[in-house]
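A single protein chain has been omitted from the complex, and every remaining protein chain is retained in its original position.
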Amino acid sequence: MSGAGAADVLVCGVGITPFGRSEATGLDLAAQAVRTALADAGVPWPRVRAAFGGSDAAGNADTLVTRLGLTGIPFVNVRNGCATGGSALVSAVNAIRSGAADVALAVGFDKHPRGAFDPRPADWGLDEAYGAEGLMVTTQFFAMKIQRYMHDHGITARTLALVAEKAYANGARSPHAWRREPLDADAILASGMVNDPLTRYMFCSPGQGAVALVLCARSVARELPAADPVALRAAVVRSRRFGSFEVFSPWAPGGIPTSVSADAAGAAFEEAGIGPDDIDVCQLQDTESGAEVMHLAECGFCEHGEQERLIAAGATAIGGALPVNTDGGCIANGEPIGASGLRQVHEIVQQLRGRAGDHQVPGGPRTGFTHVYGAPGVSACTVLTR
Amino acid sequence: MSGAGAADVLVCGVGITPFGRSEATGLDLAAQAVRTALADAGVPWPRVRAAFGGSDAAGNADTLVTRLGLTGIPFVNVRNGCATGGSALVSAVNAIRSGAADVALAVGFDKHPRGAFDPRPADWGLDEAYGAEGLMVTTQFFAMKIQRYMHDHGITARTLALVAEKAYANGARSPHAWRREPLDADAILASGMVNDPLTRYMFCSPGQGAVALVLCARSVARELPAADPVALRAAVVRSRRFGSFEVFSPWAPGGIPTSVSADAAGAAFEEAGIGPDDIDVCQLQDTESGAEVMHLAECGFCEHGEQERLIAAGATAIGGALPVNTDGGCIANGEPIGASGLRQVHEIVQQLRGRAGDHQVPGGPRTGFTHVYGAPGVSACTVLTR
Amino acid sequence: MEGALTAVSAPALRGSRCPRCEVAVYPADPACPNCGGPAAPVRLSGTGTLWTWTVQRYAPKSPPYETPEDGFRPFVVGYVELPEGLRILAVLDGVRPEGVRIGMRVTLAAGAGVPHARPAGVTV
Partner (left out) sequence: MEGALTAVSAPALRGSRCPRCEVAVYPADPACPNCGGPAAPVRLSGTGTLWTWTVQRYAPKSPPYETPEDGFRPFVVGYVELPEGLRILAVLDGVRPEGVRIGMRVTLAAGAGVPHARPAGVTV
């Protein structure tokens, strides 16, 4: 809640799998990511005192104990859609700060079939007609949200294309990315309208992947000679307040919509004791191009409407003033729901360590921020510092 | 981990629904239990800072925010089979002890169709033949575990029947119980063999129900005039170590099986700083009669084999030296997986408050213990004191 | 036919409204989603303005989508803001994508399925 003790949790090890498609199961990927993270931290599995993890559609994380070793560890499965990774991370942080564990694991993974995410009206409390008449389409919601935002704040379609262009450019430089071919803004604009104003190549796709983080109390981190730790200064999850605009809503309240992303980001900055102006590199939920544009302002990195100028000027590129989604984000990596939020943390850790390779932000970034947003109005944010 | 701060988490409010069958959905039941718990604590919903909950088969707990109010609360869904309630509780305790929240909710609920729990061989990593030839039957496992235990420790079938007789007697005195008709040991023995040595009325059934707990830091509890708090001295979840004997295993290691229940109970007692001899009333996982017999010893309340004498002497009855499953346990309440573990905590809280009504343990019990065990080798235990 | 007249003759959407915080909701909900208090049924206005929109350019996945017998055709969908202070998700008929503008006046009516809207002043 307060900043007290906030610097006491360190990310000592990170592990990620390739996010492109393969024959591996989600649990195979998860085990691989955990082993990589343990090796990165120099921590053997039996030293881990608590584990938290989950997937949306690829099985229960706690079954990993049969692969990692039956050490008796408490392993809590979490399942919060896009905030699954964030929930695992917050739970792991709480376990360390409470004294319940001095070494904790957070793992997120998923593997979705092509064109996944079949919503059923009843699961959302909706009349069957919403499905039958074609209104249960997530891409429609994203399109309608950015459509209004463009109208209110003077954002153009070219800016949306530039966001995707940057994503593919960064993906081409990231070994774990799924989409590794650069694509220019004109090709993105010409890729076929899906839901106006969003075209095909402005969207991410359901995918696969796994990410694991080994978190330690500072006292333990000191004793790990091989570790290259980064401080996790804040990890926050929030759910929507009344007045937000969400997917699959037959109605929405009037006025300016509330933003769970703004709430979560604000809480994370308060916990960390620093603000958006202090951040050197960030990862923002980019389910599609419009989301990245809106989340830049919702998370406090610019005023509404400023994105039009900032993005055109390259401010969000790897060499810019505020590099965003430096590993290509969801657009280039796909979105395995359970893994996506921890992929962002992985990327920030590697950036702050100076180990991001071809997509390293120059100048030695020392602070980073991550943000996920998902249905039905959940957001998870972190602040990390070197 | 240590006892430091262990007394700082108080259960200030509890809520339970009837465990018998009704038309209500699992989420209806969950909302009802939460409202009851909030009223019991005298805490309004917006005052709750973090929530943890789950069900095995009745939906995502976080969707409760649409019924309880869109306050922006972080609401983590947990899903750990029989340890779902325990995982929610441990996570809530960590949130309080870490300082992330000073008021936290734990909620567990479920609603299973009649004769639920259809296992699929592939989900358990088993060849299809195990299903096709009839070896994927959970009751077989329970029968084989107690069969060996009876052989090793001189437990008789009559003792198994006496455990169930007590469960129905206690259920008859518990308003929320599902089975409220007393049944004597002879009727239980004659109720038809299911898997030798276990007869029909020695088993619990899949059911429905919800339980919610409002947990507070001590500083908050002081300011709640209406609350009647009980200290949660320990809440522990453990997974199996190598060598345990578990359901759906094509093989098991030799030697004396390890016990995750013994591990979790031992850790809970260590955290609480008291031992089994100090406990006045306890709730033990009783998926069937044999489980209660074995868990008495595994959790440290007697030596292996002593149960034969203790149970015949009425030691585990409400008026006995160590009352066990005073609300009728799983046998009389059924087993809605996500709710079962928190039902035990609810029962201990009411016992320590002296508010258990017709099934109140006489003499003012001041210490209580709860224990759940479930597939595939998970156990959650708590220690509560007045 | 004139828009206001259409609104009178077409079946109104039935929502609910909280007397305490004045939040109106569609479809009707006995509990106010803002304060949790009891809400009363209300007939919603039949005319409003288009708050946002998009075009469904591809056939949604079936199920849940039921492809019409004569095949899929792109359609416009949007949120219509009503004077009661809420926005209603509706299919927008009677206008081509090029003609859709945020802020345009539309009429909104209940029918067999989801709400349907059309530009005010445009008859069938």
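So that you can tell them apart, the chains are marked A, B and C in the order they are listed, and the count of residues begins at 1 in each.
Basically, contacts are C-beta pairs under 8 Å (C-beta built on N, C-alpha and C of every residue); 3 or more make two chains touch, one makes a residue touch a chain.
Quick caveat, the model's predicted, so the values are computed rather than measured.
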Chains in view touching the one left out: A, B
Candidate in contact with the missing chain, chosen from B:R79, B:R97, B:K145 or B:H359: B:K145
Residue, one of B:E128, B:D186 or B:D358, that touches the chain absent here: B:E128
Touch list for subunit B against the chain that is not drawn: 115, 118-121, 127-137, 140, 143-145, 147-148, 151, 192-198, 242, 249-255
Subunit A residues that touch the omitted chain in the full complex: 66-70
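Going forward, only the chains that are shown with their structure count from here on.
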Overall pattern in which the protein chains touch one another (line/ring/star/complete/other): complete
Maximum centroid distance from subunit C, chain identifier (CA atoms): B
Chain closest to the assembly centre - both centres taken as Cα means: A
Subunit B-subunit C separation of Cα centroids, rounded to whole Å: 48
Distance from the mean Cα position of subunit B to that of subunit A, given in whole angstrom: 35
Whole-Å separation of chain centres (CA-atom averages), subunit A against subunit C: 33
Multi-chain contact residues (two or more partners), subunit B: 70
Touching two or more other chains - residues of subunit C: 33-34
